[in-house]
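Apart from one protein chain that is not included, each protein chain of the complex appears where it belongs.
Going in written order, the chains are labelled A, B and C, and every chain counts its residues from 1.
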Amino acid sequence: MQRFINDPDQVVEDTVKGFVRAHADIVRLADNPRVVVAKTAPVAGKVGVITGGGSGHEPAFIGYTGKNLLDAVAVGELFSSPTAKSFHDAIKAADGGRGVVCLYGNYAGDNMNVKMATKLAAKDGIAVATVVANDDVCSAGPSERDKRRGVAGEIFMWKCGGAKASEGASLEQVRATAQRAIDNCRSVGIGLGPCTLPAVGHPNFSIEPDTMEVGIGHHGEPGVRVEPLKRAAEVARDMCGIVLDDHDLAAGTEVAVLVSGLGATPLNELYILNHTIAEEIEARGLTIHRTYVGNYFTSLEMVGATLTVMALDDELKRLLELEVHSPAMR
Amino acid sequence: MQRFINDPDQVVEDTVKGFVRAHADIVRLADNPRVVVAKTAPVAGKVGVITGGGSGHEPAFIGYTGKNLLDAVAVGELFSSPTAKSFHDAIKAADGGRGVVCLYGNYAGDNMNVKMATKLAAKDGIAVATVVANDDVCSAGPSERDKRRGVAGEIFMWKCGGAKASEGASLEQVRATAQRAIDNCRSVGIGLGPCTLPAVGHPNFSIEPDTMEVGIGHHGEPGVRVEPLKRAAEVARDMCGIVLDDHDLAAGTEVAVLVSGLGATPLNELYILNHTIAEEIEARGLTIHRTYVGNYFTSLEMVGATLTVMALDDELKRLLELEVHSPAMR
Amino acid sequence: MSQFLNSTAGDIVLAMADKIVENRSYLSEIDGKIGDGDHGVNMAKGFGMAAQRIKGRSLSLSEAMETLGNVLMTEIGGSMGPLYGIMFSQFAEVLDGVENIDPATFSAMLHSGLDGIQSIGSAKVGDKTLVDALSPAIDAFDAAIADGESFAQALEPLVAAAEAGRDSTRDLVSKIGRSSRLGERSRGVLDAGATSCAIILEALARGAQGRLQN
Partner (left out) sequence: MSQFLNSTAGDIVLAMADKIVENRSYLSEIDGKIGDGDHGVNMAKGFGMAAQRIKGRSLSLSEAMETLGNVLMTEIGGSMGPLYGIMFSQFAEVLDGVENIDPATFSAMLHSGLDGIQSIGSAKVGDKTLVDALSPAIDAFDAAIADGESFAQALEPLVAAAEAGRDSTRDLVSKIGRSSRLGERSRGVLDAGATSCAIILEALARGAQGRLQN
């Protein structure tokens, strides 16, 4: 493994330490070293906004901690949900007296740990509302949207939920807005190369040269099907097809576009994809309001990319524009 | 090659197209499609600030175009200097009547093309000053600093030069400040995996498993020596040793730290490196004013990382803090 | 003997932890085929950590299970933290205050663990999860006791049913958890959780048998 790590079992510890050192102006650790907290948190009278999830997706989740974004983030092992205790501690760190919304992704572990944390928080008298992201189109059919994984659309959910809370909205309003944000998102992932959990030492599965995994997740899981690797423009068109066919947006709808690398795909290739993605989205009569291209939500050193399209309305546009100050997004 | 590209000979065209589409709120193309211009440029009465270089380093160089940063960027082929014409066109696009400073890296091609472009600009009556970045410690001995390559320190040079120009400084002042910024920088690169020029189709050289290339450049060149791959903490200490031994800063000096990935190294590993880098820098009695961790200056899909340390003074600190609005830095 | 002492049986959890740690790579490998490849790592971390805390303290089985349940619940996260965490916490709760563990108590313990798992995870038999090993194992044990077999004898069909249940997952399409997103592509490989569950049940059965035969 040609990687910069120390002990394979300490990857998360070391990552979080180096992260907090780099961004000590924005974040701090809670007493629980698996909880990253915005230096601004808790904000009295503001609904707290938290998330949590497995590590290995950097800058997600911790990088989105900061002003007008997330107040606290529970940190799990690589690709593994944080403990109920860490979610609970994140809730406590974010609580400004008006309740806390937990905006997380649809994974069995997270579902269970958040449920338990919510019960623990109730005992502390903290009202917790939850929104479960399920933007990943390929992970289940349209009739089973509640089974779909949460992927890079979570970033839009955090951005809009965080902004809404900063505007002074109530817990229910923040929850409803974050829910609308993620309901308006569809995502797809394409994998060209797998990743290796350092403690395992070899990749989960292999991607044969000149093939690609369509509908890949964020955890080194294989995709839903293997296809021959095509030119970038064709890949981009396939990605748009999967996302937009499921989305079914009226012509004229304004959208935000997020093209994220999975960790080992260089930025220039993401721009190459974006060129065709933008053409394709506009060819369908949609208007691109804003585009994000970069390593926003990764999967260790996986080679590949994800596309997320969020349909916008006036409120979501306003919330997207609110300035933020976090390590991953400014 | 498991990559998102179309035609291997069109990588730069496609990248720039997708880049301009994504960031149309910040940048535009000049008539010359190999010149990216800030939408704010030219600013009348402000010294223009430009750079240029080979492609494949994204987000460098184009990503640093924007308010209070670069006014225009000349775009070369992958790892190949832009033409004199492109440098000349970038100079013209950036000219606000007070001259233009060209802040670029020390490579034979860039030196020659900038020299020719400067002559062409002189014919247009545009005064051009130049600063050549040479922050890469391993690329030549301390007595031959003028032979050293320019690497990620260029980002600090652009940041400080761009800010100085925005403060209304003269051409000579901007040049002098950018020169001081780069004089205050030292960098080193470590490579764990090579990269492939798509038109060539195979990597330049191989890095054997469990070895690393020390003193690697930004162009898929081999490093100055091969060493066994160590734990991240030891690699980080070696990097600090190379940079700080050459730098020789007085205890108490404030520094800015930039840990950049080379394209295919995931962010969590950069944070792991940063943890020890920060410890090591502080152990030498230096004070870290600000840290940047991410893919700031890459080398296609090379696996590896660079460290840049810039010594600060009050002016450089002020210039570093000035808010910017560019695709790569906000 | 048709019962064994709770107070001296804490070491069964240590033996179980040894087996899990031993199978670390194997469990991750299975998980990697249709999941994210960390099941062995997660399990070995949790069980190893619990073993550290149990070792040398001559705990009762209920105390050792409580420690294990707590470690899994509060320090492991993932799906296994809560699922096995609640299972062992429920096991411990049923055994708490019991001096001698007889077949009825043992069965009640297993049922309570399964209920706990299903209360938070909602998996049914056939969903390709650890429930496919656990549920038939309990049924087999209950049936053998009902047929008049001894405690020690009844643990044999428990182990066999857990293994058969584990093997049954190979032909199933995953309905729950990470691998459920793969649909048909999830068929043809074992489920990682069912595999670890069979290991846990076998360690539990062998530990009980060792004490029953004394």
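Keep in mind that, in the parts below, a contact is a pair of C-beta atoms (placed from the backbone, for glycine too) under 8 Å apart; a residue touches a chain by one contact, two chains touch by 3 or more.
These figures come from a predicted structure and were not determined experimentally.
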{"item": "Which displayed chains the unshown chain touches", "value": "B"}
{"item": "Of B:Pro42, B:Gly63, B:Gly220 or B:Pro327, the one touching the omitted chain in the full complex", "value": "B:Gly220"}
{"item": "Selected residue (touches chain absent from view) among B:Ala24, B:Ala140 or B:Leu322", "value": "B:Ala140"}
{"item": "Listed residues B:Ala94, B:Val132, B:Leu197 or B:Val324, member touching the removed chain", "value": "B:Leu197"}
{"item": "Sole contact to the chain not displayed, among B:Asp9, B:Glu234 or B:Glu282", "value": "B:Asp9"}
{"item": "Where the unshown chain meets chain B, residue by residue", "value": "9, 54, 76-86, 107-109, 112-113, 115-116, 136, 138-140, 147-149, 197, 199-200, 203-205, 215, 217, 219-222, 224-225"}
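We adopt the following convention: only the chains that are shown with their structure count from here on.
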{"item": "Topology of the chain contact graph, where touching chains are joined (line, ring, star, complete, other)", "value": "line"}
{"item": "Centrality ranking, top chain (CA atoms only)", "value": "A"}
{"item": "Chain A and chain B, separation of their C-alpha mean positions in angstrom", "value": "29"}
{"item": "Whole-Å separation of chain centres (CA-atom averages), chain B against chain C", "value": "55"}
{"item": "Multi-partner residues of chain C (at least 2 other chains)", "value": "none"}
{"item": "Per-residue overlap in chain B, given as positions that touch at least 2 other chains", "value": "none"}
